[in-house]
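Here the complex is missing a single protein chain, while all its other protein chains stay put.
Moving on to chain A:
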């Protein structure tokens, strides 16, 4: 286990290093200047600006400095937002993103598990078909399409909920629903398959033979065992939520990381783009690692060393 963990962490560091390096060098290749009206300034002014942000030094030196700062957790200074450090800029915004992501994850998995379980218990009934339909639709349609349609029909047309911004709990409902559709559908599909498999196993027949009640069988025996594999999909789900939240935040004008990212792209604010990239890559590898470890802890049947030989 310790060896496996060490190996995984090593991969994580290599991946992060590659992401950081590739991001850095690609950013240098990008056309367009990070400064407003750079061409209109005279050469002296241009020099001062470039020097101030350390853009005049040779590339390897800039790269070395960047890596050094990165280890300390310093992501540089934004070119656009009054020289605010990127770390500060992002940490101010992480709250909204985290709230949205967390809510969508919780709502999505709970609703999805519920849908999957009732679909499996009432197999081939209209409940089953309904839940399968929701699963297919939720899996196929991108979250930002949902967001747009929800925003128009529920907020603009019916006026039940606020259209955009982030001023209180009622503002979080629509974005959360839009973002939760994907987790709902994935969890529902997965849960249904697992439940059906578990319900067909011998120990369920035994429980029935013993005379256990319907609810005891479905909740105590079947649900608990079917839940374990669902943990595996949580990792990919969290990653998909990160992607989805970028656009959802833009659509609903939520002051989160994603909205900042889109703004930074429009304004060529390289340090912010790099910072968000690296933050995403970091979250990504950490989430995948945590889920893998969790899975091994929860289900002792899964031996990590077995997976390695694959």
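Definition applied: a residue touches a chain if its C-beta (ideal position, glycine included) is under 8 Å from a C-beta of that chain, and two chains touch if they have at least 3 such contacts; residues count from 1.
By our rule, contacts and distances are computed from a predicted model.
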Note to self: Leaving aside the chains you can see, what is the UniProt protein name of the one that's missing? Options: "ABC transporter ATP-binding protein", "Oligopeptide transport system permease protein OppC", "ATP synthase subunit b" or "Caa(3)-type oxidase".
What the structure shows: "Oligopeptide transport system permease protein OppC"
Margin query: Considering the complete complex, identify which of A:6, A:48 or A:136 is in touch with the unshown chain.
Written below: A:136
Check: Among the options A:19, A:199, A:257 or A:272, which residue touches the chain absent from this view?
Finding: A:19
Item checked: Chain not shown: contacting residue from A:78, A:97, A:131 or A:277 -> A:277
Notebook entry, point to check: In the complete assembly, which of A:187, A:242 or A:257 touches the absent chain?
Noted result: A:242
Check: Which residues does chain A use to touch the chain missing from this display?
Finding: 11-12, 14-15, 18-19, 22-23, 26-27, 29-31, 136-137, 139-142, 144-145, 148-149, 151-152, 156, 189-190, 193, 239, 242-243, 246-247, 250-251, 261-262, 265-266, 273, 277, 280-281, 284-285, 288
